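Sharing a structure with you now.
Every protein chain but one is kept in place in this view of the complex.
Labels run A and B following the written order; every chain starts at residue 1.
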Amino acid sequence: MIDRAGEKIESIVPHEGPGVRINARPADGFLPDEPRGILQCENVDVYYGSFRAVTGVDLKFGLHEITALIGPSGCGKSTLLRSLNRMNDLVDGARVEGRVLFDGEDIYGSKVDAIEVRRRIGMVFQKPNPFPKSIYDNIAYGPRVTGMRVDSMDDLVEEALTKAALWGEVKDKLKQSAYSLSGGQQQRLCIARTIAVKPDVILMDEPCSALDPIATVRIEDLMHELRREYTIVIVTHNMQQAARVADRTAFFTAFADEGTGDRTGVLVEFGKTTQIFEHPTDQRTEDYISGRFG
Amino acid sequence: MTTAVSAGGPATTPDRPTPHTEPASRFAGRPRYGELVIRLLLRIAAAVTVVTTVGILIALAIPSIGFFAEVPVLEFLFGTRWAPRFADASFGVVPLVTATAWTTLLALLVAVPLGLGAAIFLAEYASPRLRKVLKPILEILAGIPTVVYGFFALQFMQTTVFRDWANLPTGAFSVLAAGLVMGVMIVPTIASISEDSMSAVPQAMRQGSAALGANRMQTTLRVVFPAALSGIVAAMVLGVSRAVGETMIVAIAAGNQARLVANPLEAGQTMTGFIANAALGDSRVGSIEYDTLFAVGLLLFLITLLINFISIRFVRRFREAY
Partner (left out) sequence: MRTLGGTIDGAIRPERPLASGTNGERRPAPLTFLVLLWLSLVVAFGVLVTLIVTIIIDGQGQFTGRLLSEYPASSPDRAGARPAILGSAWVIATTAIMTIPLGIAAAVHLEEFADKRNWFNRMIELNVQNLAAVPSIVYGLLALAFLSLLGVRDKNIVIGGALALSLLILPVIIIATREALRAVPTEIREGSLALGATQWQTTWRQTLPSAVPGIATGSILALSRALGEAAPLLVLGALVFVSFDPSGILSGYTTLPIQIFNWTGRPQEGFHQLAAATSVLLLGVLVLMNGLAIYIRNRFQKRW
């Protein structure tokens, strides 16, 4: 584990499994058997036009937990993730059936404003996507467009960058273009940008897949830090990463749907990460995790 | 509300009211009237294009109805004498259509080989540096006003080249001069669209061909050209529709006599040439002269519309090639 200056490592107690290090809750936080679901899928189907990409997902994302979504390519992880903050609204023809509850309220309800949903459920993308603006303006953009009341934008920017563990590296060049940063820094900037609007949930779609191992470790550490305040859902292709960071893991796979003729994603198994990785109950999960399939 | 959540509560910030005090959806946000107004304005702007088309149709159709009340459609379409201003007026559009066909044909004879040659050279042979120089020149060629081409067709082509140098048996104007110069005018259109579609052919296809032992010419003609065919045909069709609709070159260099052109060295009047010329004569709204203008305009519009639909279909049909 990388030791960041001035930070104690013991806040995260690694639980060594065979070959992979598996995450466990910090000593102060006990992981209940059932997640206290702040965000919850109830029998969710997602369609692109007539194509059913995902079906029948029942899932609870626990408050202040990190939940990993894993599964083979094309099984609908990104699709499901994007339906959790209504990013799919912008894809012509995309449609969600079933209910996605945030704090008990259906985010697809008729009175719900998708923009407000996205403000409270932020998203970090696979490829770092900073805006073609300065570092400062990248952070300030969210609070500005959402009309947040801010006492001091400078303080807010500093706070967000600090939480994203980027402040030290960029504090002297806030006015420079965000494109001058390295890929890993850009991704942390995108996380900082998301934090700045103070969402409740952060969705991350393969946030480290474009990054090198060192940058990846930094982001993983950051996620552990952020878990104190935020609920995180992460899609990852990297099994070790899921094992390292996630409190709970959901395994998806795609099956050839006889009825519709589509390859449709389903949730196979969901549980504590330790359980999914050490004692999977479903044969498909075990095959995937041990690398026999995928 | 799930009990689990009320126990923990979401991470609320002070400036946000707590969920429990709000009666309606907590995601209701503020009403975004501004956003709605803007969307409506954008939609209206897009609808202007439709209004334009409908406007064109109405603008052309209404006077045309007046026209066809006096001149039978068949006489208009198949009559071979065009003399709208004479005492024994005659409204057979065939001479105008024939002249248009001549200039278009001559233009294509120039523009298709030159345009395709330039496009192939730029897409397949030119070094990136040379291309960076040639493409802007081509764009400038495309930007020359047609009235300047018209001046060139009349003063240089017809007067200097055809009459003074070549001593051709031709008068002050000719369909030939107008058609050839119009061809030069269309070269950039055909070249740049064809070049785009050839450049869009994946490099892997060229490499695959080269790996089989083909030379560049074979690769170009047998692999790139067929793959880019839809774009190339679309470029030619656009060239045709520009030639049919071109006004200033023919108004200046082709002449004003509406007669059946049998020989390109003769003068002739195209459909556009007639409209431009007749419009100078300040005709009264509602008069037959005024209506004639629009009847010919309608025919012109329908012809280019047809050409364009053929082009769109063609592009659709072949687009999925790679």
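To be clear about the criterion, contacts are C-beta pairs under 8 Å (C-beta built on N, C-alpha and C of every residue); 3 or more make two chains touch, one makes a residue touch a chain.
Because the structure is a prediction, the values reported are computed rather than measured.
Among the residues A:Q40, A:T67, A:N85 or A:Q185, only A:N85 touches the chain that is left out of the figure.
Only one residue from B:V71, B:A99 or B:A118 touches the chain missing from this view: B:A118. From the options B:V187, B:V223 or B:A254, the residue with contact to the chain not on display is B:V187. Shown as candidates are B:L141, B:L168, B:M205 or B:L229; the residue that touches the absent chain is B:L141.
Touching the chain that is not shown, out of B:T98, B:T170, B:S209 or B:S241: B:S241 (per the contact rule at the top).
Although one chain is not shown, part of chain A still touches it, namely residues 85, 87, 90, 92-93, 115-116, 118-120, 122-125, 127, 129-132, 141-142, 145-146, 190, 193-194, 196-197.
Residues 32, 34-35, 38-39, 41-43, 45-50, 52-53, 55-56, 58-60, 62-63, 113-118, 120-121, 125, 134, 136-141, 143-152, 154-156, 160, 184, 187, 191, 213, 215-218, 220, 238, 241, 244-248, 251-252, 272, 275-276, 279-280, 282, 285, 293-294, 297, 300-301, 304-305, 307-309, 311-312 are the ones on chain B that touch the missing chain.
The rule we apply is simple: only the chains that are shown with their structure count from here on.
As a whole-number value, the distance joining the C-alpha centres of chain A and chain B reads 50 Å.
Within the complex formed with chain B, the residues of chain A that make contact are 34-38, 40, 63-64, 101-105, 107, 109, 111-113, 115-117, 120, 147-149, 198, 200, 229-231. Across the interface of their complex, chain A is touched by residues 1-2, 4-5, 7-8, 10-13, 15, 19, 24-30, 32 of chain B.
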